[in-house]
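Here it is, the structure in full.
Complex shown without one protein chain; remaining protein chains in place.
And then chain A:
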Amino acid sequence: MRRQLRSRRAPASPYGYRYRLDDQDEVNQNYLADEEEEAEEEARVMVVPDLEEEEEEEEEEEEEEEIEEEEKEEEKGQGQPTGNAWWQKWQIVNEYLWDPEKRMSLARTGLILVIYFFFYASLAAVITLCMYTLFLTISPYMPPFTERVKPPGVMIRPFAHSLNFNFNVSEPDTWQHYVISLNGFLQGYNDSLQEEMNVDCPPGQYFIQDGDEDEDKKACQFKRSFLKNCSGLEDPTFGYSTGQPCILLKMNRIVGFRPELGDPVKVSCKVQRGDENDIRSINYYPESASFDLRYYPYYGKLTHVNYTSPLVAMHFTDVVKNQAVPVQCQLKGKGIINDVINDRFVGRVIFTLNIET
């Protein structure tokens, strides 16, 4: 009833038809503006699918825009008949691809891409410049700071991503990989090679080579044969086949590092926890159980090409069998720290031996 009343009243409405039209036009214009943006976005998706530069960026934006679009569509869905909207959209996409009036197409998108391209290109230039200056200031022979790598760390060989040496003497399969690893590691220490490449320098003193930074430096020989019973020359199984494993210990290289003069860094191993007598004897090779001073200082990879790290081999000749024995090998000497709590590889190394018979 009420509706009837209204409809009767409607023609008496004081507002003219013309104005209503005007308003709609206005609305449409706004609407078109929205459409345009969208269309352009779409067009970009369609026309510029693969620009290698800033692909990441572009896609990021597209993602955002997609979300926006969805929203806009939602809004529209409420107000406008969708069929019409799609048709308009299509028209505008067309117009966008080739706008006959302005004789321009893809201008905006292209411009964005170009601008971003130049922007990132100049950023790349900036970072390149910075990096270039950085390398100008850093010597290739000597790192500016070495305090983070000091004091030297310790590492052992054989190394198989584990510091537990579990093997059964009677089952070669369980220790064969240690032997292979050691053999491989010691290839560089072969006497022939060392004699050919390196010089025999006097022991007990630094092998200091003054001269220009960029001059090639000579390296001191460290022959495999120094390791005697652990050289693998006499016993190719490095004692593993007899339950007397050899473990090689080396100190991490640090450019310019010099142990205290006259007091070479020594290695000493003992049971870390438990009965001291679990290891009844260890033979060290070289017998001094130390790293001779002639191997220091190290001049860096670039000039000190053939530098061979000195080794100390520990031959565990009498270890309690069938039981895990934790062993701690420490470096001892002035300037050596071996009790850093956080770092169990600075100046010491801990591993377990579990030899089954």
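List of remarks:
Criterion: a residue touches a chain if its C-beta (ideal position, glycine included) is under 8 Å from a C-beta of that chain, and two chains touch if they have at least 3 such contacts; residues count from 1.
Methods note: contacts and distances are computed from a predicted model.
Between the names "Small ribosomal subunit protein uS5", "Protein YIPF", "Integrator complex subunit 13-like isoform X1" or "Sodium/potassium-transporting ATPase subunit alpha", the one given in UniProt for the chain missing from this structure view is "Sodium/potassium-transporting ATPase subunit alpha". Between the chain not shown and the residues A:131, A:208 or A:261, the one that touches is A:131.
Only one residue in the set A:224, A:253, A:294 or A:315 touches the chain that does not appear here, and it is A:253. Where chain A meets the omitted chain, the residues involved are 1-3, 5-6, 9-10, 13-16, 19-20, 23, 34, 56-57, 59-61, 63-68, 71, 75, 108, 111-112, 115-116, 119-120, 123, 126-127, 130-131, 134-135, 138, 141-146, 148-149, 152-155, 159, 161-163, 250, 252-255, 298, 300-302, 304, 307, 340, 342-346, 349.
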